[in-house]
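Note that one protein chain is taken out, while the other chains of the complex remain in position.
Going in written order, the chains are labelled A, B and C, and every chain counts its residues from 1.
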């Protein structure tokens, strides 16, 4: 499987949208427009978009605290995401969720969980649900290398395997969990190797290579839709920014050289741009995409800033399906 | 490694003690002397004793709800165990623990947990403790095939591996978890294969063969004491009795033929007795052991029945290291 | 109407709701057992999932399935195992609707039974509903009769929010006539006044009902008219019924099998001390299980729980 011409454009657009969206944030945080801190997916765009390009619009995904990249990769509109980051009533989660929880249900996201690992069973359950309802949908659980040490992953690998659920376990192995190198917390470096114990295919792909991630995901999706069960894909990737932005974060745990190397040699956007040029997409075409993405981010910022804050007396909204008479 | 002459006698004595202890219980339950229900280890004696014969007296173990076999295999006195089953003040847990919790600290047992899988981290932590204190002790976590599906096992395999903890993960795979066949809840039949993902040796042994279990455990213990880290041993064994005795338990989930086959062909006691005879232990010697074990069980029953119940006003004893002023 | 036990009511509720709504599925350990026994009738294998021992995993899966069109019932069997699933219940099920600004519903039911006087010791004898009462977003019920169990469990299955159902295994054998109309529901959030009275209000939680009822009978012999309220639902809690009763009687005894500190009885006492103080004529009495783990020895265990005598004694203390 490889991407068609217009899919390639869309993939580039989504990767760029993630990058541009993320890069617009630090200034807004500094300006006090975005409260709290954010976790950026810069450096990991090819993994997110490569996987999502292999999905149908109605397929499900769950993400993580690093929650901006997944919805954009799945095709979400930027404005409600940005409004959410600014805590506005027009935000995708009505200002209740914020940076760690940009779950956009309209594109199939059923959770961006800030509890590390906790999105995995949600995605597995969505797979079970698709199977029971016979819809042919698949479900992808995105999770980090750190999350791979949560026991719940193994419980879910096992259940997905015995019940042949249409689930793809997609590990964004960016080599670090906050300040902790995976090399110090993983008995062996390849998370994909942990799949064999549950009789699940476990494959490793270059997470900086959009096509590689796309192809591996296509194989897994096909398998899942055929009723043959789950797969685990480990994408080796890298986070270019600090673990979080907007809160003090030490950086001693990795070398400046290492970061520099990835930024220079392994930038998924630069790599894909080169590939597109080689494939005959001309500079003007790419510049067009770049321009329209920049515009979309600007529009999103303007929409967000122009949106109202949620009303304090709406606080109990969405807690229950019907108000149960809570007291303020 | 193989057992010395007097170790062989001791191994036979302990296996027989488990068997005889367990077999004395149904009558006592029917007579109302033992409250609640019990989980018998009959059929699994070689796994328990084979593993424990490879341990030092001061090595640690944790067990399960099927909690009578572990302390006896580790060398515990029978009387306080039986008194505990009868809820007496002289019981090993002062009548507080009962059948699912026969943890005898005097032989190194730091927990018989009735929460399936929960003993695993306790044993892993005891291994960490031994490492920190530099005592050369090892720690064995006994757990069932059912428990092998609890995520905490994988968290502990990983931590034991990265920190090279002196821990042995010993799975008593008796093919069923209560009424559920492992074949329906395990993605592939060998739990030992799940170890590779954590770079830990995973070996399968015949759990009905005391020598096989002993030898595999010796290898793991040596590795652990040398500072080379954990091992996972899967002993394929079988439970001869129902999941629990003293409470209604359906038996539809396995065939009478299968049970009969194991009882007749794969009885660890019969197999070991034969092996002892072949090795030159004479009938009189074995009969002597058999007689003394029968006597020990009778003594334990008499001790238990003759012991007082705990006083109701002692209820707050042992809750905290010092009373904190609870109210009745 | 048909005679049903409390346990039979659970099965009947599940069977009816599964027949009514193809989105209802069942997941839990060893449940092949009761579906195999025919208790639920003939079922599509895709509707009952006999799970590995992976409470956190399958509880979370039920939440994910609930968000995507199913209405799962999770059978956690014994309440003491719920701690393994706490993260998915508290951080996910309870929070997702709110945190996503209403983008998702989580119509999931978690059932669990609480064991008493069976010599099961500390790891199989908990009554952990108080901790979930402190978690906004969850509903928590503890029906005490077969009719309520059937009607409220059915309401729970039809509810669009996560509902925790606490069952008292003391009551399993209890029998009564129960409505057979498959659309007969008992609403979540309404207490039941089991006996009307004027001198003292006795609020009973979950399986305490038979003891509280016996206590009311005993008090009647002593010419004391006790009003007996069975709360049935802990969240939402029917504050109005409790406050209205105390406004008439001026006296309150709360009876609960759970541990004392920060329990359901504490909440009810606090509500009345706050909103019903003007009408309160005597100290509130909590009759609960003391703050100690449940021992194996029946001689130690049995005296711990609320019973008729302790309830009567508490009422007497504030009547005279």
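Odds and ends about this structure:
Basically, contacts are C-beta pairs under 8 Å (C-beta built on N, C-alpha and C of every residue); 3 or more make two chains touch, one makes a residue touch a chain.
Everything numeric here is computed off the predicted structure, so don't read it as measured data.
Remark: the absent chain touches shown chains A, B, C in the intact complex. For the chain left out of this panel, the touching residue among B:96, B:223 or B:266 is B:96. Remark: the omitted chain is touched by one listed residue; of B:46, B:82, B:147 or B:162 this is B:162. Within the set C:204, C:285 or C:307, the residue that contacts the chain not displayed is C:285. Within the complete assembly, residues 60, 62, 91-97, 101, 103-105, 110-111, 113, 115, 118, 120-133, 139, 151-152, 155-156, 158-159, 162-163, 317-321, 324-326 of chain B touch the chain that is not shown.
Touch with the hidden chain on the side of chain A covers residues 35-36, 84, 87-88, 93, 95-101, 113-117, 146-147, 149-151, 177-180, 184-186, 250, 252-253, 309-310, 312, 314-316, 319, 326-328.
Residues 56, 80, 83-84, 86-87, 90-91, 94-95, 98-99, 121-123, 126, 128, 130-131, 133-137, 235, 237, 258-259, 261-267, 269-270, 272-275, 277-278, 280, 282-286, 291-293, 295 are the ones on chain C that touch the missing chain.
As a convention for this text, only the chains that are shown with their structure count from here on.
Judged by the touch criterion defined above, the protein chains are all mutually in contact, each touching every other. The chain with its Cα centre farthest from the Cα centre of chain B is A.
Centre to centre, using the average C-alpha position, chain B and chain C are separated by 36 Å. Contact of a single residue of chain B with at least two other chains is seen at positions 149-151, 184-186.
Residues of chain C found to touch two or more other chains are 51-52, 54, 56-57.
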